[in-house]
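Left out: one protein chain. Kept in place: all the others.
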Amino acid sequence: MMFAAAILAVLAALILTVVRALKGPTVFDRLLAANSIGTGAILLLALFGFMTGRPEFLDIGLLYALLNVIGTLAVLKFFRYGSLGHGGEEETEA
Amino acid sequence: MTVFSPLIDHFNYFIIIFLMVSGLYVVVARGNMIKKLVGLMLFQTSVYLLYLSPGKILGGTPPIIDENFQIYSNPLPHVLILTAIVVGVATLALGLALVLRINEEYGTIEEDEIFAAGDEDK
Amino acid sequence: MSAGFFTDLLSWLLLVAGGFFFLVGAIGLNRMPDVFTRMHAVSVGDTLGAGLLVAGMALQAGPTLVTVKLFLILLVIWFTGPVATHALARAALQDKLLPLIANRSGKLVEGDPDKIALKDSSKPGKGRAQPSKR
Partner (left out) sequence: MVLLSLLAAVTIGIVRLRNLFAIVILSGIYSFLMASVMIVLDAVDVAMTEASVGAGISTVLMLGVLYLTKTEESAPVHSPALPLFVSAVTGAVLIYGTFGLPPFGMADTPVNTHIGPDYLAGSIPQTGIPNVVTSVLASYRGFDTLGETTVIFTAGIGVLLLLKRLRRAEPDK
């Protein structure tokens, strides 16, 4: 029950964040919203695991957290240097 | 209640079809190659959901056997979709490589400009 | 029995507070006028909201592997959130996106942080009321 309340709060926050991501006048607004959505998804996942009684899936939350920051930094690095380290060709093979 | 219950029961299918149709629309209507690929991704993910949603059982848990639980969701769609996701990223990579090649050949990734350039060559 | 009751009560409080702060962060994300202030709003949800929620869940889980994972997640969020926000602010500034600064009449205008800093040092009477947010 208490997890359901927290899930509702996180869901409402996610809705607001998606609104910002859709409205966002600049790319940075959207990126900020994407970062926030990542955090929200992690918390939602953890809370959902507790609510259904199987909280063993937090590894996925950890994965989300890492991917979240990797994605954000990749985009930002692109903005800063105009490339992703070595340039696009190498990245595509990965 | 009787009018709305089928709508609520099938809500996820409606969303899936909306995603699928918007993916189709993006692929058909937009000329930009990268946007077309994003549309393709939309279509793919809608198919993933279409497979996964009938396999869910209300009150079930993920199919990892544990003696505390009796009801599990159907594991078979998960396996199929796992394969599909990996194949999907492989096709995405191939498509992006093709886009790069096209960009190098024609200097653009817009479909119309590519067609125009092709006509000039003849 | 009473110990379990207090644990439940405490985790109720923590979870509701965490949800509240996360929601406040999201509302701030919508209400604030420009990118830099929005970053400020998001940090509330990322640190306090996530921290309280994780603490509430950890109380429910007890001293198990789950708690360790929860705090690992929290650690990752707390470390990466500021890094990502910092990089975001740098990139935004580099992209010639200037923070909104209140001018004399209280209206928000786009200002160059370097010029504002110069103005502040030349007129010490005004003070550094508007530090540039980096």
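When the chains are written out, they are named A, B and C in that same order, and each has its own residue count from 1.
Quick note on the criterion: a residue touches a chain if its C-beta (ideal position, glycine included) is under 8 Å from a C-beta of that chain, and two chains touch if they have at least 3 such contacts.
Quick caveat, the model's predicted, so the values are computed rather than measured.
Considering the complete complex, which visible chains touch the unshown chain?
Displayed chains contacted by the hidden chain, ordered by label: A, B.
Since one chain has been left out of the picture, which residues of chain B touch it in the full complex?
Touch with the absent chain occurs at residues 6, 9-15, 17-22, 24-26, 28-32, 34-35, 37-38, 41-42, 45, 48-49, 52-58, 60-66, 71-79, 81-83, 85-94, 96-101, 103-104, 109-110, 112-113.
I need the residue numbers on chain A that touch the omitted chain, in ascending order.
11, 14-15, 18, 21-22, 24, 27, 30-31, 33-34, 37-38, 41, 44-45, 48, 57, 59-60, 63-64, 67-68, 70-71, 74-75, 78, 82-84, 87-89, 91-94
Quick note on the criterion: only the chains that are shown with their structure count from here on.
Select the category (line, ring, star, complete, other) that matches the graph of chains linked by touching.
Graph shape here is a line: each chain touches the next, no loop.
Higher C-beta contact count, A-C or A-B?
Between the chain pairs A-C and A-B, A-C carries more contacts.
So, comparing C-alpha centroids, which chain is the farthest one from chain C?
Farthest from chain C by mean C-alpha position: B.
What whole-number Å value describes the gap between the mean CA coordinates of chain B and chain C?
34
Nearest whole angstrom, what separates the Cα centre of chain A from the Cα centre of chain C?
Averaging C-alpha atoms per chain gives centres 15 Å apart.
So how far apart, in whole Å, are chain A and chain B when each is placed at the average of its C-alpha atoms?
20
Which positions in chain C are in touch with at least two other chains?
none
For chain A, give me the residues that contact two or more of the other chains.
56 - these are the residues of chain A that touch more than one other chain.
Can you tell me which positions in chain B touch chain A when the two form their complex?
Its residues touching chain A are 61-62, 64, 66, 68-69, 93, 96-97, 100.
What does chain C use to touch chain A in their complex?
Those residues of chain C that touch chain A are 8, 11-12, 15-16, 18-20, 22-23, 25-27, 29-30, 35, 38-39, 42, 45-46, 49-50, 53-54, 56-57, 60-61, 66, 69-70, 72-73, 76-77, 80-81, 83-85, 87-88, 90-92, 94-95, 97.
Tell me, which parts of chain A touch chain C in their complex?
2-3, 5-6, 8-10, 12-17, 19-20, 26, 28-29, 31-33, 35-36, 39-40, 42-43, 46-47, 50, 55-56, 58-59, 61-62, 65-66, 68-69, 72-73, 76-77, 79-80
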